[in-house]
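Just one protein chain is left out here, and the rest sit where they should.
Letters A, B and C mark the chains in the order given here, with residues in each chain numbered from 1 onward.
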Amino acid sequence: MLRFESDYLEGAHPAILEALVDSNFEQAPGYGTDPHCERARDLIRGLCEAPVAQVHFLVGGTQTNQTVIAALLRPHQGVVSATSGHIYTNESGAIEATGHKVLALPTEDGKITAEQVRKIHADHFDSPIAEHKVQPGMVYISHPSETGTTYSLEELTELSRACRELGLPLFMDGARMAYGLAARPEVSLSQIARLCDVFYIGGTKVGALFGEAVVIPNPALMPDFRYHIKQRGGMLAKGRLLGIQFEVLMADGLYERLGRRAVEQAGRIRAALAEQGFGFRYDSLSNQLFPILPKAARESLGREFSFSLLQRLDDDLAVIRICTSWATTDEAVDRLIAHIKQL
Amino acid sequence: MLRFESDYLEGAHPAILEALVDSNFEQAPGYGTDPHCERARDLIRGLCEAPVAQVHFLVGGTQTNQTVIAALLRPHQGVVSATSGHIYTNESGAIEATGHKVLALPTEDGKITAEQVRKIHADHFDSPIAEHKVQPGMVYISHPSETGTTYSLEELTELSRACRELGLPLFMDGARMAYGLAARPEVSLSQIARLCDVFYIGGTKVGALFGEAVVIPNPALMPDFRYHIKQRGGMLAKGRLLGIQFEVLMADGLYERLGRRAVEQAGRIRAALAEQGFGFRYDSLSNQLFPILPKAARESLGREFSFSLLQRLDDDLAVIRICTSWATTDEAVDRLIAHIKQL
Amino acid sequence: MLRFESDYLEGAHPAILEALVDSNFEQAPGYGTDPHCERARDLIRGLCEAPVAQVHFLVGGTQTNQTVIAALLRPHQGVVSATSGHIYTNESGAIEATGHKVLALPTEDGKITAEQVRKIHADHFDSPIAEHKVQPGMVYISHPSETGTTYSLEELTELSRACRELGLPLFMDGARMAYGLAARPEVSLSQIARLCDVFYIGGTKVGALFGEAVVIPNPALMPDFRYHIKQRGGMLAKGRLLGIQFEVLMADGLYERLGRRAVEQAGRIRAALAEQGFGFRYDSLSNQLFPILPKAARESLGREFSFSLLQRLDDDLAVIRICTSWATTDEAVDRLIAHIKQL
Partner (left out) sequence: MLRFESDYLEGAHPAILEALVDSNFEQAPGYGTDPHCERARDLIRGLCEAPVAQVHFLVGGTQTNQTVIAALLRPHQGVVSATSGHIYTNESGAIEATGHKVLALPTEDGKITAEQVRKIHADHFDSPIAEHKVQPGMVYISHPSETGTTYSLEELTELSRACRELGLPLFMDGARMAYGLAARPEVSLSQIARLCDVFYIGGTKVGALFGEAVVIPNPALMPDFRYHIKQRGGMLAKGRLLGIQFEVLMADGLYERLGRRAVEQAGRIRAALAEQGFGFRYDSLSNQLFPILPKAARESLGREFSFSLLQRLDDDLAVIRICTSWATTDEAVDRLIAHIKQL
């Protein structure tokens, strides 16, 4: 069985394992205060062209979303998100557990627009009983989104402008950042650092064993963030492990390279599916594909390959999800394409 | 500089790194559902002689304490702990962040007694206005405690009996479990599984990169625990990493061996300190030592070795903490002892 | 200006004020432990034919919803509600502030069905990644609903059956209970006590200065509820004030009478509006009316009467809300009807 159901199926890029082995018996202080973390922070500041940014390393995505959102909001505020947002659908109520409502906006493609944000803000503050409702306090987006789509530079610029005019910090979940950078090169890390108030560069799905790097371009926004990390259980005792991994990922263009490669592999699979006449539920150019397949094709494919079943459309058709990742081999893609051509 | 200030200074035991490298390109489902986790669970059930126990893997200690306590308590209940308990002093309010008060009991040596638990329970339920106060809902202990002491089998048996009579689940924080097993062999994992309602076997401080294994001997106690792990941000996407590490640690007596070795090294250092006439703040037989040193001795030691300053007693004397760990070498201990002999 | 915008515009029924004056210098113990509360509890148990029910008095509706829901749910659970539910739209995130998500079901008329509850339950528990989502833990309904509709006995029976089969406590918000009893007499308090697991009888909107009586027919469901009331700030020091008010309301059929009268007044207004050819947004037979009026009619009406603007349908038409209450006089209704006839 070849697995394509997610982008965290394997361990880590070999260069990361090597760095962990090499540094294993160094003695380092804990909790992210070691030299590896310092160097990784500097690399990230450089790539983001954000010289005074705070950079913090956390272990996983749900933890990062929860910690950032709880740190930014006041008790009476909620976070604006697409209905497809990971925080709304797949985090077991982690945001609500910190006391905050997710204010969900309808979306067709996983993205939200500046106009939607302006509207929910106006609807709230124009209400004569605003204080009976949850106040929008920040905006959460993901790039790429949960449906594989990405924001154009123009879309992101407009969203950022709306957020800043309205006083709503803009937070980008970058769990799959490398795949977004590859799918939409015009939106670079430095553009993101310029347009978002806080974002993270995902490691777990892009070659690390685990780890997400939170970037806060203006450090005045979240002055006590280390307390929040500790309080939410996200401060790794051996913080060096995060530093070492991001030192490797962020050096010599490795992170971007891993992203590009996975996106190219996905492109080959997409072309094969399209050639066979299959449609797609979402127009994703990143590492996730959402083809619509009849039952027979799904069953045939399922005998050799694993994928996720996303949504049944009728008795026959269903949307599945196929993911590539930094670890996807040419051979695996070749075998999948060969199979697709026979569907 | 040789470091003795904590027991998480190095990476992982080489056998763990090797297992991570060997398994790196296996494709495995996420979130703890992979075969490595299954095997590690079985090993732990075996060592604990708890055949139906639920075993869950989390990343770190604060996260584990927070998740277990929030899962066990009802909103109006608090957790009973020693004033020295990690949850009371060093977790940035992680327990309160889930809505619960820590009901702290005074302690001289880091341990609490069955009698104290009976008293706080009676004081609460005998009050005519009990509902105006926080109801004791469970008991938290650590073994070894934050001051290096351990519960005797008799003490633990009495505490367990009190807790069960009073309907208070007993939770043991085992972040340093291996060192407790070595310092107090009569209290074995199977005794702990018999006497505690939930406990964890710490990996972070005993040879793992990270990881804590929560054991729930009676699975009916916490039926939906996986939801709680996910909600608190503790469910590692690549859960295999936890499974692989505990497979190594729990096999062939490695975990106990690592504990014994660190405790022997601590014993050698303790003997050297005692021989020089230094007293100890806490009577610890585990891997942490709390000698009382005059300023001159601290300064001399500090030129070559790192340690933690715990408490100033007067202008001259202070308590320091010296830790050994699974990674402490004979050479490091020899050098430290040689230095101590010249103080 | 005659006001029809809500049902809490006046003080209290004169008999309640009289009872407060008469009892004013009695000395009574606090927090709901006084004889008035005891008598009021007995009256309620009698009316509900629920002889062992726990009865608790709280001050207001949001507080009651928050306290009941937080007391019933476990941290990983959410409360199922209609999208129009008060807890979803108008309580400033009070439920989320206790850590719980509101799982909103679409509704046209403010009610949810047994089938919807079965579906959301099945969707959750059939998911292979259920623990990544919020578990449905209870069901919240309001009767009458926020749109004035009421559950038929059959609908409520089916909903109750579904909830019990699925292990989901059914909670009825009865802030306007008297108006529901009048609009739908087949659903009596004793039927409600038989079919719901917890509900409240609203006083604030039906003749009391304030106060909601929570009824828990099976006291084993929520054994420590007084702690929850205190913790959420809902335990009134002079609890007697709640007892005294419910003693008056629950005696001699006053509560039902007040409800019937307001519903009759609403019926007269509804008939006048219908006669003039106005449509209604919701098919309410209780004390709230939701007529659709053109701009000119709204402006004309607004010169003499206050009402709430609920929703603009187009440039001309909008839905308004007109409420009657226990305090609405014949004269006020006559004047309103006279005005309507000239629209």
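Things to note:
Here is the rule we use: a residue touches a chain if its C-beta (ideal position, glycine included) is under 8 Å from a C-beta of that chain, and two chains touch if they have at least 3 such contacts.
The structure presented is a predicted model; accordingly, all values stated were derived computationally and were not measured.
Although it is not drawn here, the omitted chain touches the following shown chains in the complete assembly: A, B, C.
Check C:Gly110, C:Gly234 or C:Pro291 against the missing chain and you find that the one touching it is C:Gly234. Residue C:Pro14 is the one among C:Pro14, C:Pro185 or C:Pro219 that touches the chain not shown. Considering the full assembly, A:His132 is the residue among A:Arg39, A:Arg118, A:His132 or A:Arg268 that touches the omitted chain.
Interface note for the absent chain: among A:Pro14, A:Pro75 or A:Pro219, the touching residue is A:Pro75. Of the options B:Pro14, B:Gly93 or B:Gly253, the residue whose C-beta touches the omitted chain is B:Gly93. Listed here are the subunit A residues that touch the chain not shown: 31, 70-71, 74-76, 98-99, 129-132, 135, 224, 226-231, 235.
Subunit C residues in contact with the hidden partner, per the touch definition given at the top, are 2-3, 5-6, 8-12, 14, 17, 20-21, 23-30, 59-64, 66-67, 91-94, 97-98, 204-205, 209-210, 227, 230-238, 240-241, 327.
If you put the missing chain back, the residues of subunit B touching it would be 75-76, 78, 89-93, 96-102, 129, 131-134.
The rule is short, and it goes like this: only the chains that are shown with their structure count from here on.
Arrangement of the chains shown, judged by which pairs touch: all-to-all, with no pair of chains left without contact. Averaged C-alpha coordinates give centres for subunit A and subunit C that are 42 Å from one another. We define each chain's centre as the mean of its Cα atoms; on that basis subunit B and subunit C are separated by 50 Å. Distance between chain centres (mean CA atoms), subunit A to subunit B: 34 Å. Multi-chain contact residues of subunit C (touching two or more other chains): 75-76, 98-99, 129, 131-132.
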